[in-house]
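First up is the structure itself, then whatever we jot down about it.
Only one protein chain is missing from this complex, and each of the others stays in its spot.
Labels run A, B and C following the written order; every chain starts at residue 1.
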Amino acid sequence: MKIDRRSFLALGIGAAAGTAFTPLPWKLTDDLSIWTQNWPWTPVPEDGDAYYDHSVCTLCPGGCGILVRKINDRIVKIEGMPSHPVNRGGICALGISGPQLLYGPDRVIAPMKRSGARGEGKWTTLSWDDAIAEVLDRLKKLEADNKTEHLACICDTDRGTVPQLFKRMLSLFGSPNFMTTPSMYDSYEAVLKKMHGRKDTLDIGFDFENTDFILSFGSGVIEGWGSPVRMIMANSAWKTKKAKQIQIEQRLSNTAASSNGLFAVKPGTEADLALGLACVIMEEELYDKAFTGAYSTGFPEFRNMVTKNYNPDVVAEKTGIERHLIIELARHFASAGTSSLAICGRGKGQTAGSMMEFMAVHSLNALVGKINTPGGVWSVEHPDYIPWAKEMNVRAAIAGKKRIDEAGSPVYPDSLSLLNRLPSKILESKESPIEMLFVSNANPAYTLAGTDKVIEALGKIPFIVSFSSYMDETADQADLILPNHIYLERYQDVPVRGGLARPVIGLTRPVVEPQYDTMHSGDVVLKLAKGLGGQVGEGFPWDDYKDCLEKTMADRWKELEETGFWTDEAYQPKPWAGAFGGTYGKFAFSDTILPLPDLEGDVKDYPLILIPKESMRISSSHIGDTPFTVKTVPDTELKGKTLVIEINPRTGKEQGLADGKDAVLKTPLGQVRVKVSFFEGIMPGLMAMPKGLGHTAYGKYLKGKGASYNALVGPMEDPVSGQDISWGIRARISRV
Amino acid sequence: MDSAFIPKGVKRCSFGTFSLGMLVLTAIVFWGFYAAILCWLKGLNQTNMNDSYGFALWIWADLAVIAIGGGAFFTGLLRYVIGLDELKNIINFAVIVGFCCYCSAMLILAIDIGQPLRGWFIFWHANVHSMLTEVAFCLSLYLSVLAIEYIPILLENRKIDEVPFFHNLGHTMHGAMAVFAATGAFLSCFHQGSLGGVTGVLFGRPFGYREGIFVWPWTFFLYTWSAAACGPCFTMLTCKITEKISGKKLVKDNVYDLLGKISGWMIGTYMVAKIADTLYWAYVTSPSLGFAVMDYYNAHPLHHGIWILILEIVICGVLPAMILISRKGRANATLFTLATILAVIGVCLNRWVMVMTPMAMPVMTFDSWVSYFPSWQEVATTILPLAGGIMIVSLSFRYLPVFPQEQELNPVD
Amino acid sequence: MFPFIFEWVWDSGHYIFFGAMWYVICILTVGLTYCLVKTVKDTLAGDNDHH
Partner (left out) sequence: MKKESSHEPGRKYGMVIDLDKCTGCGSCMVACMAENNVSFKEDESNKLDSITWMRVYRLTNNKPFPETEIRYLPRPCMHCGGKGDLGHSPCVSVCPATATDYDHKTGIVSQIYTRCFGCRYCMAACPYHARYFNWWDPIWPADLKKSLSPNVSPRMRGVVEKCSFCFHRYQLAMERAYNEDRRELEEAEYQTACTQACPAGAIVFGDLNNPDHAVHTLKDHPNAFRLLERLGTNPKVYYISDREWVRRSGDNYLNNEKTNTKPAVQEHHS
């Protein structure tokens, strides 16, 4: 057959039409649709038996129990532990996103040594043996030069075996410079020392579950203050039983919004209000006479001082709260039959507060007899379970040596650690008095106020060892990173210091094998101590960290391992007789008006005040946020990479700003480009800035997003305690 | 060069000029296809759509081209079913323009879906309650009808016509055209309507929601009616543009006059219905859902202001209707063209508002208005079928005897 | 689309919708087939009427 053009065309058309009637096109389309359901780049999670393992979360001081849901050897979910005394099954956003910390891109996956300039981010990995040998070399050199106190260490806390191992190693080595990340607990502990007169350390506790009137001086009750999940649960319980909560704050925080009333005092006059309330309570004879009479000293003087200086008229003038409101609030607080409780520590309580304010608030509680009584403020006896922490020979090793931060010195007798004073101490001397710094579970290069100065000070320290599991800001400044297992990979005791009304110790357990080439910091300390030998080596008689932990926990170990926590269910605080120390064994009222530092910045140049805005959705501690938690940050706080500032519309308009538009925010410490969000829920004249953003370290999900509060705000030293009590800074904002 | 393919007795521009024009159009088409390929390979993140604006420029383009492509079915209906014989002089062109419009719609839909390779699920797993299912079925079937209507025109090409088989095929199909046209009109009524139903049934979106009869919201009928009314205007408009470009008269004025008059009355009656619908929606439906009518228009007076409604109904609705209904208006060539332009804008604007405002408008009281501006990929893929359509029309005009009156009106020496 | 696809339900919605659809498809197919058959017949018969 001859194929000409015409029949070729016909054949072509015929073939095309014919194919359409065969199953071929259908089969192909079907294959295509199946292919779109199995794109190789869309993962298919491996299946397996699901089971739960228990542990304790260490991402904040809250100490929640967690149940870890596992498929084979993978953690797929973290949930709250229903039987845990702290969180009763509840869990916060950060806690849930733990697997993203475990498997996420920000982990330090092996020991690393800096190979570029500080902060340049150039690293080479090395073996654990080499890394530890390098630290040992340096330590031995310090020892040989007789400069052992030039070693310092920063931990998140001094509670628990791991910080205590660090502290022990430092002490035996001959350095008293063990420091901890500041928090409101520093202030509370100082208050307990001053007013309860106890030499030993007490934990502050709040019996929120039995309170029906809560007066909060700026505490973010449901925003991460105390043990966050417990606080949110308590808040719900208050709603159910119709307990009242009054918030004293300058903006409508979530706590304020959830409260029964907002008292927007002029910023910085919280202590005045507290004493104003005290004045009314005393003038109207509403105070607990049993307590003030038999169990306190200095009451007449206190009364004298308060009535003289803090009568409602004066306080109304100072705070901007109307006189009758002050009187009503005082009556309500002191009314018989009400179990009232006043608390302080701003926001999440991640900074200390002024002694003036803390003592004033504590005096309020004392006035109504709410010390160590149901529904009141308790001094909770520390579960003293680490016998080796107090050994005399360890203390002797550092006897007579002065701490660089002067904590515990005659100047600041009530403070245990003043990390906030470290940067200026380093900067004011020509050569850094600290030659070697350990940083474990802390990120001072981000969490301390005045970031620039902190980084400058760190820059002067010749050798920094970071024990961080993540590539955080401090690790970025380190010379050597010895990555710790993260909490899901390791054992650790977690004594909870979250204002609980009873002692609780949790146990973090390795629910998965270590994912990377990391090592438990406790083991690293043991290795270092053994490597140093001599007095130090002898002080660490354990095989490894787990051995140390098991032996330390002794009788409690089994219970901890099985249930994940130990607690004293029936704990009751000491009755008034016997609760207090000091010369008379009584509660000590103080009649001194303590000085308060002024807010940094000149009013003329900086007409507004910048305050932090803290939230459960943003971690502002040494733990960086996860992709999930960053996702929950609203666009009124972060837009693209730009931070959003909250400002009252009236103030905003006065400053020539427009809602949603760009502006430049300037403080004496620096300036940053922001967006503006007009919000009625903030006092005119103030601006609020989300705290916890603006990281310069970590990976792309966090780094460079927004601006860091601490970079714009400098420290403000309390003249009495030496603690940084910064709660804001003067600022200005202008349109771009 | 290509004179052997050009119909006998008509004059066309030089092959060079034509090729140059084609080249420009081809470039635009390639640009459009590049954007389309980006969308297919990288996904719809190439657009500026978002979770609020799930329907945006593309869906509007779909609704608009189908509305203005309505000239094909309505002229077909008038010509083949009702038997208005004069319209044979413009029906070919109406079919071609309609075919282009429907091809555009199909192409845009193919880009608009997140999983184009599963697009056929709309047929396979069809949900008969969905207006979109109805749209898809009617659209694809009507596109095949248009293709069937286009084939005989294609077969009239001088060279193709020389082949006896094709010649006969053209002849037979022409004979059977009334059946196809009737089927097409039936399909078209439903899918124009179902496009109206797309927003009309959204009882979660008070701006778009309309009450109605049985399963059909009022927009169902309004869309069909407006497409029938304004579609022919677009046909006439494109026809006039073709006349302008080719520099000669192609269709006699009495044909324009007839179609214009019908359009005028259609637009007029559509306006009565549309105004009634708007009033009922504004004063009965909306308030029952908690919305005062000005709630829709006051929030963003610039983008979603009441001016759009006035523009759509008064300037692009009542006005062209009045022009086209009046004999004087039709007689004035400028006014006539203006009326067709306004009618086309009016129907496009109606589709625009019905797609965009329900997306932009918050329904939850604590939600906010959302703004949207298309990405270049969306714009390019929307221009792509426009350029493609011009190519098809140009090619058809050059090589096919589209206008029966052309020879008579432009005698070649 | 077909009764063997699992979401198919024998209800009025499906009767009306798919009834209309298959009806239209049938008309189009029959119409096209008629045209093709007639054309083939005419062509074979050599009926090349050039008007």
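The rule is short, and it goes like this: a residue touches a chain if its C-beta (ideal position, glycine included) is under 8 Å from a C-beta of that chain, and two chains touch if they have at least 3 such contacts.
Note that the coordinates shown come from a computational prediction; the quantities given were computed from them, not determined experimentally.
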item	value
Selected residue (touches chain absent from view) among A:C57, A:I78 or A:L215	A:I78
Identified contact with the non-displayed chain, of B:P206, B:P232, B:G264 or B:G346	B:P206
Omitted-chain contact residue, chosen from A:H84, A:R107, A:H520 or A:K613	A:R107
Touch residues of chain A, complete complex, unshown partner	36-37, 39, 41-48, 50, 69, 71, 74-80, 87, 89-94, 96-97, 99-100, 102-105, 107, 222-223, 228-229, 232-233, 235-236, 239, 252, 254, 257-258, 262, 264, 515, 616-617, 627-636, 638-641, 648, 650, 679-684, 700-701, 705
For chain B, the residues touching the chain missing from this view	43-45, 49-55, 112-116, 118-119, 121-122, 124-127, 129-133, 136, 198-199, 201-206, 287-292, 295, 358-359, 363-367, 370
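Just so we're on the same page, only the chains that are shown with their structure count from here on.
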item	value
Chain B and chain C: spacing of chain centres that average the CA atoms, whole Å	26
Inter-chain centre distance, chain A versus chain C - centres from mean C-alpha coordinates, in Å	74
CA centroid of chain A to CA centroid of chain B, Å	62
Chain B-facing residues of chain A, complex	6, 29, 32-33, 35-36
Chain C residues touching chain B - in the complex, by the definition given at the top	1, 5, 7, 13-14, 16-18, 20-21, 24-25, 27-28, 31-32, 34-36, 38-40, 42-43, 46-50
Footprint of chain C on chain B - complex, ascending	123-129, 133-134, 137, 141, 144-145, 148, 164-165, 167-169, 171-173, 176, 179-180, 183, 186-187, 190
